[in-house]
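Before any comments, here is the structure.
Missing here: one protein chain of the complex. Every other protein chain is in place.
Coming up: chain A.
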Amino acid sequence: MTVVDRHDIRVSGVPGAQPIVFAHGFGCDQHMWRHVAPRFEDAFTVVTFDHVGAGGSDLAAYDPVRYGTLDGYAQDVLEIVRKLDLRDVVLVGHSVSAMIGVLAVAAEPDRFDKLVLVGPSPRYLDDDGYTGGFTRADVAELLESLDSNYLGWSSAMAPVIMGNVDRPELGAELTASFCRTDPDIARRFARVTFLSDNRADLARVPVPTLVLQCTDDVIAPVAVGQYVRDAIPGARMVLLDATGHCPNLSAPEATTAAIAGFVRAGHP
């Protein structure tokens, strides 16, 4: 099993051009980027992939020890970047992949040119003097709900996207795999995601960074986005007039424009 198969890596765009790598968040897969990533194919080498446990990834590659911390996922990003021999990379991470991106860039800064964090949160749990937006009880309930009610997260999840003859662009491939998540892995990934604390890692990001924050995000509130902006040296923040945690789906135009404004400097 190669790295390419393990992550169902897809490469498009201009061969040899500056690479832009899109990393999806918890409960999603690379289809999350389908309205955004193609918009960069004119001038970039565009890479999308699935984290192990999501989408078309190789479930057999899931190792509870490796993926017991976000570092394991960051190692995967680095392996992908090395395997494809990408340099000068623009890394775009949504949700938990924002912190995975922070860890990857901090570990091997020479590979990366810029970092885009969409709806980032370095710490979901509230803490002394810090508002993450989640109480311990919230997270305990989330983990419990994943534990006890995985019917809601597995069998009931699959048919959310159904075939639709009126919308041929929803191909069979998309309906079959949209945000397909292995329930057992999702449970473990949730634990890692919602119990991590990466606040101290933010200062280690040495590349230009853009925070994309939705005005009304139930998962990562504006205050958290501001915290990330302030903690990463020189980072900027764009407040997207979008509701929800997935502007890549709910506001793809605005998301694309904000990313483009940040990364296209110096590009035609």
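Just so we're on the same page, a residue touches a chain if its C-beta (ideal position, glycine included) is under 8 Å from a C-beta of that chain, and two chains touch if they have at least 3 such contacts; residues count from 1.
Everything below uses one rule, namely that contacts and distances are computed from a predicted model.
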Name check vs UniProt for the chain missing from the figure, options "Sugar ABC transporter permease", "Histidine kinase", "Transcriptional regulator" or "Diguanylate cyclase (GGDEF) domain-containing protein", returns "Histidine kinase"
Write down which of A:C28, A:L202 or A:V263 is the residue touching the left-out chain.
A:C28
Which residue of A:D216, A:D230 or A:E253 touches the chain not shown here:
A:D216
If I consider the whole complex, including the chain that's not displayed, which of A:E79, A:D138 or A:D182 touches that chain?
A:D138
Can you name the residues of chain A that touch the chain not displayed here?
25-28, 32, 134, 138-139, 141-142, 145-146, 148-153, 156-157, 159-162, 164, 167, 170, 179, 216, 218-219, 243-246, 249-250
